[in-house]
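Supplied in C-alpha cells, the structure appears directly below.
Then we have chain A:
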Amino acid sequence: MKRIIIHEEYCIGCGLCEVHCIVKHSRTGKIIRAFKEERDQIVPGVQVERDGYESFALQCRHCDDAVCIEACMTGAMHRDPETGAVLCDTDRCVGCWMCIMVCPAGAIQQGADGTVASKCDACTDEEIPVCVANCPNEALVLEDEE
Partner candidate 1 sequence: MATNRTLPFKDMGGCSISGVMDESGRRFSGEEIIRSIRNMHERSNGLGGGFAAYGIFPERADQYCMQLMFDTPEAKRETEALLDERCNVHYAEDIPTRPHEAITDEPLLHRYFVSVEPDKSRPHLDENDLMVELHMEINTTIQDAFVFSAGKNMGCFKGVGFPEDIGEYFRLEEYEAYTWIAHGRFPTNTTGWWGGAHPFSILDWAIVHNGEISSYGINKRYLRNFGYECTLQTDTEVIAYLFDLLIRKHGLPLEVACQAMAPPFWEDIERMPEREQAQAKAIRAVYGGALLNGPFAVVVGSTGRMIGFSDRTKLRPQVCARGGDRLYIASEEAAIRTICPDPDVVWHPDGGEPVVGELQAGVQVA
Partner candidate 2 sequence: MRIDAAGIHYRQLNEQINEAVDAGETEFVLDNVLGHRYIGAGLRDGVHLTINGIPGNDLAAFMDGAEIEVHSNVQDGVANTMNAGRIIVHGDGGDILGHSMRGGHVLVRGLVGYRCGIHCKAYEERLPVMVVGTTAGDYLGEYMAGGVIVVLNAEDTDGSPVGRFCGTGMHGGAIFVRGEIEEHQLGAEVTVEPVGEADRDMLEAIIREWSMAFGVDPGRFAPEEFVKIFPRSSRPYGKLYAY
Partner candidate 3 sequence: MKSKSKYLIIGNSVAAVAAVSGIRQIDESGEITLVSREPHHTYSRPLITYLLGGKVTEEQMAYRPADWYEKSNVNALLGTEITRVNPDEHTVETADGETLGYEKLLIATGGTPIVPGNVAGTDAAGVFTFTTWDDAKAIEAYIAEHGVESAVVVGGGLIGLKSVEALIELGIQTTVVELAETMLSASFDRTASELAQRRLAEEGVQVRTSTTTEEILAQEGRVVAAKLTDGETIPCGLVIFAIGVLPATEIVEGTDIEIDRGIVVDDRMRTSVEDVYAAGDVAQARELICGEKRCIAIFPNAFRQGDVAGRNMAGGDASFEGGLVMNSVTVVDVPTISVGVTEPLDDSYETMVQLDEDAYTYRKIVLHDGRIVGAVFVGDIERAGIITGLIREGLDVSNFRDMLISRDFGLIQLPTEYRRRVISGTGTRA
C-alpha cells in the first residue's frame, strides 16, 4: 500500500499540513472560507507535534496491525479493502473512545462535536493526500510499501 512516511528531521513545524487538511475537509474547499466559516467544526486529521526545535506532522499511521480496529466495539473502525487505509465509519461510531485509548501514536481525536472519532482519512479521493502535497519541505512523503 501507499503510506505517508514522516521524515521528522525535515518537519519545519509550519502547520501547513493542518491548514490544508482543514481546507480539504471543509464544505467549500476554499481556504479562506474554510477558515472563516468552519474552522471550529473541523479537527484536522494531521496534527503537528512540537517540542523545542523538533516537530513532526502526525496523521493516522494506518497501521498494519491497527489496534484501533481491534478495540472498536462497533466495527466503525475498519480497513478500506481497496486502499488499505484505516477509516472510521462515523455513522457507526458511538464515541466510546476505545480507539483513542489504544492508538499508540495518539493519532485519533474526538471530533469537533465530541460524538464521533475523527481521524485521517488518507484523502483516499486524492492522488496525493493534501498534507503530503502541501508539505513545503517534503517531510511528508507518500511512498509505496511492500
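Behind the choice of candidates: all candidates are chains of the complex that A comes from, given by their letters.
Simple rule for what comes next: a contact is a pair of C-beta atoms (placed from the backbone, for glycine too) under 8 Å apart; a residue touches a chain by one contact, two chains touch by 3 or more; residues count from 1.
All values derive from a computational prediction rather than experimental measurement.
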Quick one: in this complex, who touches chain A among 1, 2 or 3? 3
Can you check the complex and tell me which residues of chain A touch candidate 3? 3, 6, 8, 49-51, 54-56, 58, 61-65, 67, 70-71, 73-75, 91-92, 94-106, 108-110, 114, 145
